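One structure, pasted below without further comment.
Omission of a single protein chain aside, the complex is shown with its protein chains in their original locations.
So that you can tell them apart, the chains are marked A, B and C in the order they are listed, and the count of residues begins at 1 in each.
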Amino acid sequence: MSATTAEFKPFSRVMMAQNVAADIPEGWYVNLGIGIPTAVADHVPLDREVIFHSENGVLGMGPAPEKDKIEPWLINAGKQYVTLRAGGSMCHHADSFAMIRGGHLDLCVLGAFQVADNGDIANWATSENDTAPAVGGAMDLAAGAKRLWVLMEHTAKDGSAKLVSKCTYPLTAMAAVKRVYTNLATVDVTERGFVVLNMAPGLTFENLQARTEAKLHLPA
Amino acid sequence: MSATTAEFKPFSRVMMAQNVAADIPEGWYVNLGIGIPTAVADHVPLDREVIFHSENGVLGMGPAPEKDKIEPWLINAGKQYVTLRAGGSMCHHADSFAMIRGGHLDLCVLGAFQVADNGDIANWATSENDTAPAVGGAMDLAAGAKRLWVLMEHTAKDGSAKLVSKCTYPLTAMAAVKRVYTNLATVDVTERGFVVLNMAPGLTFENLQARTEAKLHLPA
Amino acid sequence: MINKIVQTMADAMADIKDGSTVLVSGFGSVGQPNVLIDGLIEQGAKDLTIAANNAGSGHVGLARLMELGRVRRIICSFPRSSDPVVFETLYRAGKIELEIVPQGTLAERIRAAGAGVPAFFTATGVGTKMAVGKEHREINGRTYILEDALFGDLGLVEAWEADRWGNLTYKLAGRNFNPIVAMASKLTVVQTQHIRELGDIHPDHIVTPGIFVDRVLHVPYGDPGGF
Partner (left out) sequence: MINKIVQTMADAMADIKDGSTVLVSGFGSVGQPNVLIDGLIEQGAKDLTIAANNAGSGHVGLARLMELGRVRRIICSFPRSSDPVVFETLYRAGKIELEIVPQGTLAERIRAAGAGVPAFFTATGVGTKMAVGKEHREINGRTYILEDALFGDLGLVEAWEADRWGNLTYKLAGRNFNPIVAMASKLTVVQTQHIRELGDIHPDHIVTPGIFVDRVLHVPYGDPGGF
């Protein structure tokens, strides 16, 4: 891993969220997964109207509430208090997942343990024998949204690659991921495999490849 | 058909509807088919609360409106103006049929061309080659309600029997009918076949059998 | 700013292609998007498949669309109506295909299309002509048949209220097929009696969220007429 010694500046968590946010056009219906993806909403200005969906039947979420203005009946799928924008609406769980499973969401952004260059995603369990693995709505979102983007660190804490030629962890969905945003790069999943769209400042393609188990490509 | 000469007094249309109405207990959710069955509601007193359902998403229908109090947005499946009782509610077509198909209606009352003594019902077409046969919600109601009762004339206009050992017209549902109310009798559909519960005044069992193609039974 | 409200019928009907499957809401004339149907007549798309509860009445609306030879196939539960002369004439002449579907199966097939369910089992129609050629399966001791989802390329909807995000409410029995038609259609076009400011419809009272709606045309025609 000698490549790790090269000088470059990874994207911060905030910048990662900003990178995703910058690519979401007005008018999209978007579900942001629990964890890092939730922060994406903070970087979409309110006057660029993007309609955020939460699995528990909330459509049109706004920013987090001020502490003295919490509505106890309004939470998101991560069980955080949220606000509702003018134009927001409520529905029951089957209708909420009809939005997801019926292909009505323009985009879902999820975290992941691994993404393969055929678009497979593993984000719910790190072992076949996980104690009580918890899947939540991840499989519905991954299989149902029009586009699935992943937002995650480029490598795991132990340094192992998360962009892989084949997922070793249990799958969430097959051939579902369209794009991956990491702290090192933005990578499209194409018929050729992973295509690098941009990289963290100072990072070379070779250096990125060294941190990536799957083969990377440059845009044609 | 010499039996037709015997003296008896068939139930009138009004009495037929009354016979059905008398057997509906408070608290039942009931769908009344288009035609004669619709009149049953007129004979259930409002203080015996029976909740009438219509396929087009209306639950809790009340009596027909006075002419100067018509609500143009409130019709039943027969496209007649109706009223809504306090406690009535609206839903969309899939939810309305979920009530029917999910087994939530206590009773449906339909008209029919033929009922067989195994409970088969034919009520939507009189020929395999019918021009543009119209089924509406009949098959859903027949297959879905907890109980299906039929309200019809005992014989067809040409004198042919409508209570038969096998339906010759295209079926609406198999083994669905629990009871038949006619202008001559009330007949349960049981494992033994048709069992006569009551008859029009002056009518003998033999006389009723003469007007019925299927074998009739007396209660055990 | 998201604004799904269009100003002209031409905008409402833009880019509708020949050969489209069109889901049309309404039960009788209540909740039926009559003005949009007229717009579709004007727009000119042909070789259409129409799914609706009825097959038109008199010589207006869906009946007119059929009379003009623009409908290849109709999927409905009840082709009879108060005056089904156009449909019956075409049908007898073999100039229109008919698929009869039980009303609840029609509703469930449309809802399934909106909910990502490509096929489902139902007890409705078992033992009848409707079941011929369909997959049968016994589940927990009862026989069911498999029905497939019914998708619309275009959905025509009538609402009572709408806002610029496409959130909708309906009035009483005007709801009927409208919410599921909106769910099941790639392009959902709405005519609405009232336009509301964003936020004026209570979030708990919105019946069709704007995610299912593409275009909204303001058509304050008042109450429905006869059937």
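As a working rule, contacts are C-beta pairs under 8 Å (C-beta built on N, C-alpha and C of every residue); 3 or more make two chains touch, one makes a residue touch a chain.
What you see is a predicted model, and the numbers here were worked out from it, not measured in a lab.
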{"item": "Neighbouring shown chains of the undisplayed chain, as defined at the top", "value": "A, B, C"}
{"item": "Touch with the omitted chain, as defined above, among A:V20, A:V40 or A:M90", "value": "A:M90"}
{"item": "Of A:A64, A:A86 or A:L171, the residue in touch with the unshown chain", "value": "A:L171"}
{"item": "Touch criterion as defined above, residue of B:P45, B:G103 or B:G202 at the omitted chain", "value": "B:G103"}
{"item": "Per the touch definition above, residue among A:H53, A:R85 or A:R101 touching the missing chain", "value": "A:R101"}
{"item": "Subunit A residues touching the omitted chain (full complex)", "value": "55-58, 71-75, 77, 79, 84, 90-94, 96-98, 100-101, 120, 128, 131-140, 143-144, 170-174"}
{"item": "Residues of subunit C in contact with the chain not shown", "value": "108, 112, 115-124, 137, 139-140, 142, 144, 148, 169-172, 175, 203-205, 207"}
{"item": "Positions on subunit B where the hidden chain makes contact", "value": "26-27, 29, 47, 49, 51, 53, 59-60, 84-91, 94, 97-105, 144"}
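In this section, only the chains that are shown with their structure count from here on.
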{"item": "Inter-centroid spacing, subunit C versus subunit A (mean Cα positions, whole Å)", "value": "35"}
{"item": "Inter-centroid spacing, subunit B versus subunit A (mean Cα positions, whole Å)", "value": "56"}
